[in-house]
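After the structure tokens below, expect a handful of questions from me.
Shown here: the complex without one of its protein chains, the others still in place.
Each chain carries a letter (A, B and C) given by its place in the written order, and its residues are counted from 1.
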Amino acid sequence: MTEIGIGIVGGGYMGKAHAVAMAAVGAVFDTKLRPRLEMVCASTPASAERYRAAFGFARATDDWRVLVNDPAVQAIIIASPQETHREIALAAFALSKPVFCEKPLGASIDDSRAMTAAAAGQVNMSGFNYIRTPASQFARQLIADGTIGDITWFRGEHTEDFFADPARPATWRTTGDANGTMGDLAPHMINAALALIGPIASLVAMVETVHATRPGGTVTNDDHAQMMCRFANGCMGQMYFSRTAHGRKMGYAYEITGTKGAIRFDQEDQNALWLYRAEGPEATRGFTKILTGPAHPDYAAFCQGPGHGTGYQDQIIIEARDFLRAIETGAPVWPTFQDGLDVAQVVAATFASAQTKSWVDVSKF
Amino acid sequence: MTEIGIGIVGGGYMGKAHAVAMAAVGAVFDTKLRPRLEMVCASTPASAERYRAAFGFARATDDWRVLVNDPAVQAIIIASPQETHREIALAAFALSKPVFCEKPLGASIDDSRAMTAAAAGQVNMSGFNYIRTPASQFARQLIADGTIGDITWFRGEHTEDFFADPARPATWRTTGDANGTMGDLAPHMINAALALIGPIASLVAMVETVHATRPGGTVTNDDHAQMMCRFANGCMGQMYFSRTAHGRKMGYAYEITGTKGAIRFDQEDQNALWLYRAEGPEATRGFTKILTGPAHPDYAAFCQGPGHGTGYQDQIIIEARDFLRAIETGAPVWPTFQDGLDVAQVVAATFASAQTKSWVDVSKF
Amino acid sequence: MTEIGIGIVGGGYMGKAHAVAMAAVGAVFDTKLRPRLEMVCASTPASAERYRAAFGFARATDDWRVLVNDPAVQAIIIASPQETHREIALAAFALSKPVFCEKPLGASIDDSRAMTAAAAGQVNMSGFNYIRTPASQFARQLIADGTIGDITWFRGEHTEDFFADPARPATWRTTGDANGTMGDLAPHMINAALALIGPIASLVAMVETVHATRPGGTVTNDDHAQMMCRFANGCMGQMYFSRTAHGRKMGYAYEITGTKGAIRFDQEDQNALWLYRAEGPEATRGFTKILTGPAHPDYAAFCQGPGHGTGYQDQIIIEARDFLRAIETGAPVWPTFQDGLDVAQVVAATFASAQTKSWVDVSKF
Partner (left out) sequence: MTEIGIGIVGGGYMGKAHAVAMAAVGAVFDTKLRPRLEMVCASTPASAERYRAAFGFARATDDWRVLVNDPAVQAIIIASPQETHREIALAAFALSKPVFCEKPLGASIDDSRAMTAAAAGQVNMSGFNYIRTPASQFARQLIADGTIGDITWFRGEHTEDFFADPARPATWRTTGDANGTMGDLAPHMINAALALIGPIASLVAMVETVHATRPGGTVTNDDHAQMMCRFANGCMGQMYFSRTAHGRKMGYAYEITGTKGAIRFDQEDQNALWLYRAEGPEATRGFTKILTGPAHPDYAAFCQGPGHGTGYQDQIIIEARDFLRAIETGAPVWPTFQDGLDVAQVVAATFASAQTKSWVDVSKF
């Protein structure tokens, strides 16, 4: 057991999630490396100090360079807005410090490319937490095992409704491609598509703003978007992403059809995976609702009882375990910056297709 | 109460369904016109006679012209394969006899166009039964009432799995566009999209054969297909159709998002409609699972108890009621041949888009 | 194919359901006997005539003796209130005419006993329609096949909410044990318990009126009731019955645990049966949602497509098929008057236990 000093940039939604995860991960997974909450950084001295006290960090700063350069900070988690990711990551890699970066990797494909280049030979990891639930990890296993045969179709969505109300005022979130639905929500489901099915060869897409004006301003980024695609392995697919999907709170959902069966999942009931196998007599076939438990990946560390359930915060703890393992072994643990870049490429292709109203090759981006 | 002599062409899946419906509809809906099962027609004398006896028709024939021309046959239901629809309908209209035609209207867009032209001024109706359930009729009402506001997104699917098993032999169903998934299954959901949202302005599509060879032959039509579209009212949508969707038995399902709420429906649980309204405190918002009952369209005639449920056969009885009403009043009852043609146009556009790999204007077809 | 003249006493909720069923059953099931709607009886000449015209009967009467005695009426369906069942059934049996009687068999256990005695050697059948759905018939098969092993526990409920609103006025339904929840709703689920698990040896129960006064009068029968029981085969069980269960529209639901698996069913989604089998690796176990289809009992006659669904009215058509078969063969078809009496015994035991606040032997009633 060795201690390691953790620095987190950002103390908001995700900064807190990672702080909690780092506090808990050792006890949950009996990790070799044991995190010490060394320093937190936020935009202002006051907020940084508030986060320090709340989350239990030793020190606080309002300058991420201070954090990155501090010798007691041995690994860095970037949980600040997308425009900040590139500079911070590059500075950390320059000092050969391991970096975990929240999704999306960069604010643009250029950022993502630069970050991935800099990550070469370094410990790096991308924050795609939803693919890390026991259910979705198990879905990946089932596909890899051939349980549902060759995949013939994929449907994915990431839908929420925090901007469904047209009366909700404009904020910084309603400006900038990186903060729109394609920039902010789509990366999770695109990552899932790539992880579950494989690379996307080509796609055709629509991207649009549903409510162009809101109290307080004009909306300059996208509210929702959709695509159809062809995966490199030949499988056909469709996806939808929205922040205006009334009723959907965590609509990270997919349906996968194969030649021997099918899988369905909806993150709103994250502890259940639905599996159909074309086996046995017709009379007893149907989708089986499998509740996650110790028989599924990464579940047992949280609870010995099946069906007792893991939650959002547990996903971040799983990421923390892997980041620590990556640091310990020096070997990257999936998903890496490269995976973040793969997603960014699909996002870039999506915007291009929507603009040209035509099919595009993803490899061109 | 007046009797009317009914002739049905076809005694298979749908021929039987319509025969049962005509036997039951009077008692269910207390119709003014009371059907008399006058004549049934099938491919061979033997099968025709078998159907006659089984369903309770007075007479049988293996020649649809005999049926159409028989003076005691006062109204005609076409429940034979798609290639036969055009000729039969035209012959019936030539005698000014009312025609109900199963979906798809014709075997091709040309057929559909010719049939719709011939239907002008005649009593005509198209067999889109799924849109006639109490739940889907209620969905239409909710949208028309503005309950979920302006529609911003639509997703539809019609998925089944009767050809999901690659070992299932080739049949006549695996040849001919009219018998593939776009010809056979998609019309139901396209009709739903048009009925729920409105005309489709443009679309981009993929159409493909999943299992190109099967025991006994080559498959020359499509197993599954998908599209993205723009409705004339500006709403964005996506659809998927499949006969190889393992686990889906009656996957006629849609999700509709509006500015004030959302609707979800899946025909596999046809007696439930899910409604989300963005009203009241956040803490009590969610999708409400509404069980159909006497408060919903066309339910009360079947049962006085809510949640007691209607089934597939009841949809055909509802169609029968409307066909009789159309005959009685001489006024067309929705959906008409024109609606069948509207669907055919979208189907034609889908094939064209898939071939050209580009967006197409539906109005061009 | 032989015609048989049917007389139905009652033209309300169930009178209509049976009239429709008799009109449709021949075409649906290709029955040997073909029903002719000969005569309908209701309380007044005007209502009887109205039903005659609406349902398509040849004649009407307001005197059930006329109906029973009419030579053209060859089989009788009793769909009038419970207090009338006994007299009508006895009169019909006296003429050796087949009788189908709606649940509950009699208005009291004495009635039921007298009716069952009179039914000896006669064609007789009881109206427990819910146990006749494809799903519940399949549940019975699964249990008989040993698919879920020895049964260790049963939970049943029949819950609706038509009297949940305290502001709903008192009617004839709120007086008389035969019209309360135990008399009116419980028989369905008690019948299911007996059919699925077997005879009940002993029970302890609570019976009560939730809203003792309503606009327009005092309520003198029960709103809800519950029991715990021991089945003769040793299995333990519990049941609940209510007409004040807000939100439940057709809450005929059961859960059955066995040593090798479990079954769950809820009539509100009548086309799905949930089956758990303790087989295979833990990781893929779960309840399988089986959609009914042609592979399940009595489904195929209604529709060739699985998941397309049957509804309430179809249950009555299945009953009609069996009643006709019983008439044709002279052999009773389950469930018979004896089954109605078995249920009545449990109902009587329930009232007695509730009053004495003690366990009672069902065989004593």
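Basically, a residue touches a chain if its C-beta (ideal position, glycine included) is under 8 Å from a C-beta of that chain, and two chains touch if they have at least 3 such contacts.
From a predicted model like this one, the values you see are computed outputs, not experimental measurements.
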Touch criterion as defined above, residue of C:32, C:155 or C:173 at the omitted chain: C:155
Which of C:31, C:174, C:244 or C:315 contacts the chain that the document leaves out: C:244
Hidden partner interface residues of subunit C, rising order: 148, 152-153, 155, 161, 164-166, 204-206, 208, 210-211, 224, 226-228, 230, 236, 238, 240, 242, 244-248, 257-262, 264, 276, 278, 285-287, 357-359
Touching residues on subunit A - with respect to the absent chain: 1, 13, 16-17, 19-20, 23-24, 26-28, 30, 34, 37, 53-56, 160, 162, 248-251, 267-272, 291, 293, 302-314
Interface residues of subunit B (partner: the chain not displayed): 138, 272, 275, 281-291, 293, 295-296, 306
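In the analysis below, only the chains that are shown with their structure count from here on.
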Distance-to-centre winner among chains (Cα means, whole assembly as reference): B
Chain centre separation (subunit A, subunit C; CA means) in Å: 53
Mean-CA-position distance for subunit C and subunit B (Å): 34
Rounded Å distance between subunit A and subunit B, as computed from the means of their C-alpha atoms: 41
Subunit A residues counted as touching two or more neighbouring chains: 285-287
